[in-house]
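Only a single protein chain was left out; the remaining protein chains are all shown in position.
Take a look at subunit A:
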Amino acid sequence: MATTPRSGGASGAAQRPNGTSQNKSCQFKLVLLGESAVGKSSLVLRFVKGQFHEYQESTIGAAFLTQTICIEDTVVKFEIWDTAGQERYHSLAPMYYRGAQAAIVVYDIQNQDSFQRAKTWVKELHKQASPNIVIALAGNKADLSNIRVVEFDEAKQYAEENGLLFMETSAKTGMNVNDIFLAIAKKLPKNDGANNQGAGAGRRLNENETNRQTNNCCK
């Protein structure tokens, strides 16, 4: 694989290996949305720490993690907001997807309702999130494909119709987990400064703060 996720990633700016000057670095804010227990936190844990916890705790409010990957000559830092899935926490969601450059909407391939819920999220993102947001649809728990309810083709078709990236993933086996983040990173614009307000994106959770953004990425 061309990319190597680096663990941790808590430290500020992405480092440039060997000081090669053509390396660029970008930060993107990414949010995970989807029904409760579909495996959002598990996907993040797999991506960020390479781990899987069977008894992953449920998420209340939201959790924040970061991870840095390199694609080609660019260092991409993801600032990831993992949100709570229970419908009741819905009112908090805009706080997290507002200003996000990317979203992964997750469903569980053995749960039809979670797929419907995913579609609702996509609609909401199209309506309310920033217009350039890159959305990926993840059909998680692909390791259980022998008891699947949501067909691959059905989801694939839906994703194509709505302009979404699509993969079936498994946080348990790691299948397609890095790949989906990578695909998103590839699709995000990295050269055009105007589209890249990533740096400090996590900070822009309050509307009144929008004018304070720093526009210092992709140096």
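Everything below uses one rule, namely that a contact is a pair of C-beta atoms (placed from the backbone, for glycine too) under 8 Å apart; a residue touches a chain by one contact, two chains touch by 3 or more; residues count from 1.
One rule holds in what follows: contacts and distances are computed from a predicted model.
Enquirer: The chain dropped from view, which UniProt name applies: "TBC domain-containing protein kinase-like protein", "Ras-related protein Rab-20", "Geranylgeranyl transferase type-2 subunit beta" or "Serine palmitoyltransferase 1"?
Expert: "TBC domain-containing protein kinase-like protein"
Enquirer: Which residue, A:37, A:71 or A:183, contacts the hidden chain when the whole complex is considered?
Expert: Considering all chains, including the one not shown, the answer is A:37.
Enquirer: May I ask you to list the residues on subunit A that touch the chain which is not drawn?
Expert: The list for subunit A reads 10, 12, 36-37, 54-66, 79, 84-86, 88-89, 91-92, 95, 141, 143-144, 147, 172, 200, 202-203, 205-206, 209.
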